[in-house]
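Notes follow the structure.
For this depiction, one protein chain was excluded, whereas all remaining protein chains were kept in their positions.
Our next item is subunit A:
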């Protein structure tokens, strides 16, 4: 069955849905306004050229012999459409009333849909280009829409402005990253997850401990960060210790609960087997119960990676040395430097995704045997 997929590239590709063709109506509407007058497509040579390029790629999409070829060709058409508003803005045109241009962009975005669908069917590492293109397109649309409709930068700055702020404040952002992620988050996360794990092992051996701790866990996870953060700052001071303490409070119980569930997930017959070999508690733990618990452990680690980042940033609102991502956000908001705030948010989002992604990758590698990852 799986062999037959090798034949797919030579198979006929599905026909294109007609929706991208809405852009053919674009020449009927204004493409830009300049000094209060509407300009139509033939009056703007650059826009005309880009529009023609997109239409030509659509018309000639059957020429390439493979799905990948068609995807690349159509991608050029999409890129031309996304470039058009940026070119027009550079030429000093206003775009808020430019119905034709927006129709062109809508059609191109629908065309991108087909590009992504084609790429999803391609085998090999090219597949990974799909999600990347999707992300890039979102950022591009964000740029085009915020600038085209002149959204106030206080509300939402375009990504180019965020990137500029990022470059201009790179040194500060790096210091924040080091303080928040490399010091507070890392230490708090390791302490919190480690403590949760160890307490779970203990609670698993001493049942009354588990019965006493679990309700406490529910209580702790219901306490809001903004409640404990100022208390921790009072207890442990301004530096990383108070942030780590907040993270520990947030992460200990998710890890404890997941580890406990994982340790209990070994089947009776598997336990009986160990018993029949005369294996003791520790050996059974190492050779059976912990491997069984691995999927649960990773679940806890993944949940906690996000919680830890949130915890540290929020806790920094309540007092830090003058560095840290939470500190940066709170001070720059007060000064209306929203581009720096967004740059910090971007760093936080990127860090969180990378952390989560790395854990997911490790999980895939370590628990490849688990039903959710099995191949065949």
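Methods note: a residue touches a chain if its C-beta (ideal position, glycine included) is under 8 Å from a C-beta of that chain, and two chains touch if they have at least 3 such contacts; residues count from 1.
In the analysis below, contacts and distances are computed from a predicted model.
Trainee: Name the absent chain as its UniProt record does, using one of the following: "Nitrogenase protein alpha chain", "Sarcosine oxidase delta subunit", "sn-glycerol-3-phosphate transport system permease protein UgpE" or "ATP-binding cassette domain-containing protein".
Mentor: So the chain that does not appear here would be "ATP-binding cassette domain-containing protein", according to UniProt.
Trainee: Among the options A:231, A:279 or A:345, which residue touches the chain absent from this view?
Mentor: Answering carefully, the residue with contact to the hidden chain is A:279.
Trainee: Who touches the missing chain here, A:27, A:291 or A:352?
Mentor: Checking the options A:27, A:291 or A:352, the one contacting the hidden chain is A:291.
Trainee: Please give every residue of subunit A in contact with the chain that is not shown.
Mentor: Residues 267, 269-270, 272-273, 275-279, 283, 287-288, 291, 294, 367, 369-371, 374, 376 of subunit A touch the chain that is not shown.
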